[in-house]
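Left out: one protein chain. Kept in place: all the others.
As written, the chain order gives the labels A and B, with residue 1 at the start of each chain.
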Amino acid sequence: MEQVTQAVNEMWLVVAAVLVMFMQAGFALVEAGFTRAKNAGNIIMKNMMDFSVGGLTYWAFGFALAYGGSSFGGLVAYGDAFFFDDPSRGSEWFFQVVFAATAATIISGALAERVKFTSYLLYTPFITGLIYPLVTHWVWGGGWLSQLGFFDFAGSGVVHMLGGAAALAGVLIVGPRLGKYDEEGRPRPMPGHSLTHGALGVFILWFGWYGFNAGSTLAAVGQDIASPAVATTLAACAGSVGAMAAAWTLRGKPDVGFTINGVLAGLVGITAGAASIGFGLSVVTGLVAGVLMVASVVILERLGIDDPVGAISVHGTAGLWGLIAVALFSGDASLLPQLIGAVAIVGWTFGISHLVFRLIEATVGMRVSMEEELAGLDRSEHGSDAYPEFVFQHEVVDLREPAVALQETTKTA
Amino acid sequence: MEQVTQAVNEMWLVVAAVLVMFMQAGFALVEAGFTRAKNAGNIIMKNMMDFSVGGLTYWAFGFALAYGGSSFGGLVAYGDAFFFDDPSRGSEWFFQVVFAATAATIISGALAERVKFTSYLLYTPFITGLIYPLVTHWVWGGGWLSQLGFFDFAGSGVVHMLGGAAALAGVLIVGPRLGKYDEEGRPRPMPGHSLTHGALGVFILWFGWYGFNAGSTLAAVGQDIASPAVATTLAACAGSVGAMAAAWTLRGKPDVGFTINGVLAGLVGITAGAASIGFGLSVVTGLVAGVLMVASVVILERLGIDDPVGAISVHGTAGLWGLIAVALFSGDASLLPQLIGAVAIVGWTFGISHLVFRLIEATVGMRVSMEEELAGLDRSEHGSDAYPEFVFQHEVVDLREPAVALQETTKTA
Partner (left out) sequence: MEQVTQAVNEMWLVVAAVLVMFMQAGFALVEAGFTRAKNAGNIIMKNMMDFSVGGLTYWAFGFALAYGGSSFGGLVAYGDAFFFDDPSRGSEWFFQVVFAATAATIISGALAERVKFTSYLLYTPFITGLIYPLVTHWVWGGGWLSQLGFFDFAGSGVVHMLGGAAALAGVLIVGPRLGKYDEEGRPRPMPGHSLTHGALGVFILWFGWYGFNAGSTLAAVGQDIASPAVATTLAACAGSVGAMAAAWTLRGKPDVGFTINGVLAGLVGITAGAASIGFGLSVVTGLVAGVLMVASVVILERLGIDDPVGAISVHGTAGLWGLIAVALFSGDASLLPQLIGAVAIVGWTFGISHLVFRLIEATVGMRVSMEEELAGLDRSEHGSDAYPEFVFQHEVVDLREPAVALQETTKTA
């Protein structure tokens, strides 16, 4: 009996973790699709490697700092989990490592199209091995924030807002992409190279999010695993409706990019309260998240903060909203601890990230050269093209002009 | 013990629903891949929004009309499930909403490349909130069709044929795409812009279909959840073989589009009988479904019914065959009730859909203008391109001519 219960709980955690792992593919596609073709291979490499390097880091010491046997004053864990080798905690580690990788991968999108591959690789171990583990210890490992009454069911704040704060720290240091702002500082649209890749990424993230939210029950027996799935569904639906409506109002058309990012905002928004907020209020939570995300994207762009995929708004802004929503819409949290927690998580994450990015900037440098950025990071950083056989618009611009001239010539001739 | 049993059953239903949810990505990719690049963003928006709007509709009243506590004469349910808020029925709602979204999304493919986004959005609540819920009440909610002996295990008729019938109603009103037929009414091929997207979509649908069919046991304990998975596998395999053979015979080559649509036809065909039909006869069911689908595509095209992705044939024709197959090949159903049910479902769905589409046609209009259709719905409806960086054939046609002329000139010079 106990053996069956344990097997059911293990299976639930493993299946949920596998779903969350697949979100890596979703992030890679959203980020690649929303940026230019000349950087697609680079984006993929960053997504592949932040999971790979992050996974090894989390095995070596990240997990130990979050969930090692002992706690140093509720601030950091330690003990016997360094170079993790305990099969009895296998499912626990597996479920946690895919969360750590999610937090890490949020950043690559915000820094896309101009950050050095090596610099990105250098930063990754800090978030997966130090920044994120400490926060999880504070909140989910019995640390000081949990003792304060801070509540975050599946990580609106712990995972997403944290990723957004780290992304903001990075963006402020690398600065906007070449050509993003005109001489008077007005933002120019820089559409991504494939909406289908972007949309597929969003669908994959939505799919994997059921592991994220419903899996955060951590067990199946005696748990309500369905309600978080229902709340997640409703918030995602409402998030896209909210974002579509906001973008439609602002721009006069139902914008594809905003709408599909609205799904993600809805998902991020409900994550803290997926098991607490009732179904009707989940709709409200998602709707507000979608609208806030659109507003945040527009404001950040005007402030000169160039975030190619909207990662800061989707994860940071909607993540903060998620922490507030669970206090407003359920009895599981109250506003003050949520705000203290938000400040602590953002402060810690932004602070350390800023420091690390500065250090990298001062040594290897954060940003590729202007020539490399113009050529694209695929060629300059990896020596290859993502789509070597296709012809791109910039390649025929100089071709079209003489051809049109010829047309004139032959007409007059 | 009971708690463990309940947890196992809940987990099965939630996992299955998550798989079915992912089919939305499959539909989006099949439909985008099988149509032209200039409409890819629009197709994605329709698929994203029919799930989003449909999910909210199903939460507000769809579920209540299907599975509310009371029944009005076996025709429609009602009761306390409006604005669904009952956590104890969470997994049930979750499993049902992804089915409702499947029925809804079938239509977008058939209407692709010419229907207005707004009009499509207006129609969606009718299928998710009214048309589909009533049919599920009749068949799976203890309504009149189930009392008559009509049998449809996972929805060959209830989901797929219904979607196909609604799609037909829509196509008859919007008419064929510009250029689909020449002056003498002969159909012209209009190949989709990405076979890889189409094929990935089919693989995702196949993957998700295990949730659809094996999940329709609705529980795991004391149920045979493996047999539907085996039957589903075999029918899908046979469906692609059947369709490939039929297309090879007809056209002299193993056509990619027909073959991968054959997988879907096989899946649709076995859905009604996945738990009833033996493995050998599952092969037959899939094989026949694949051949019927090809025949149906060819016939509909000749009749002037322009269905860009073959949705009416894949879901409608193969769905009807599925209802018949389960009567022919198993003892769980008999032919007369199946035929009555098919007539009732098609009649009701086609009738209401026709009415709604006519209403939309008379008010906001169903179809975009000729200019918008030629420009592509991505630009005209959403103000963006799905692939803004790539060069398309139609863009270089006028470029090639003078260049070739020049080549002649320089040769003679």
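Here is the rule we go by: a contact is a pair of C-beta atoms (placed from the backbone, for glycine too) under 8 Å apart; a residue touches a chain by one contact, two chains touch by 3 or more.
No experiment lies behind these values; they were computed from the predicted model shown.
Enquirer: Which residue from B:W93, B:W206, B:W321 or B:F350 sits in contact with the chain not drawn here?
Expert: B:W206
Enquirer: Using the touch definition up top, pick the residue from B:A17, B:V30, B:A220 or B:V288 that touches the left-out chain.
Expert: Candidates B:A17, B:V30, B:A220 or B:V288; residue touching the omitted chain: B:A220.
Enquirer: In the full complex, which of B:M23, B:A37 or B:A77 touches the chain missing from this view?
Expert: Final answer for the missing-chain contact: B:A37.
Enquirer: Per the definition of touch given earlier, which of B:H193, B:H315 or B:H382 contacts the omitted chain?
Expert: Of the candidates B:H193, B:H315 or B:H382, B:H193 is in touch with the missing chain.
Enquirer: Tell me where the left-out chain touches chain A, residue by residue.
Expert: Within chain A, the residues touching the omitted chain are 1, 3-4, 7-8, 10-11, 13-15, 17-18, 21-22, 24-25, 28-29, 32, 40-41, 44-45, 47-49, 51-56, 59, 83-85, 87, 90-91, 93-94, 97, 117, 194, 197, 200, 378, 381-391, 396, 398-399, 402-403, 405-406.
Enquirer: Name, in rising order, the residues on chain B that touch the hidden chain in the full complex.
Expert: On the side of chain B, residues 1, 4-5, 8, 11-12, 15, 19, 36-37, 191, 193-196, 199-200, 202-204, 206-207, 210-211, 214, 220-227, 229-230, 233-234, 236-238, 240-241, 244, 251-257, 259-260, 263, 278-280, 283, 390-396, 399-400, 403-404, 406-407, 410 touch the unshown chain.
Throughout what follows, only the chains that are shown with their structure count from here on.
Enquirer: Once you find the CA centre of chain A and the CA centre of chain B, what distance in Å lies between them?
Expert: Using C-alpha averages as centres, the distance is 31 Å.
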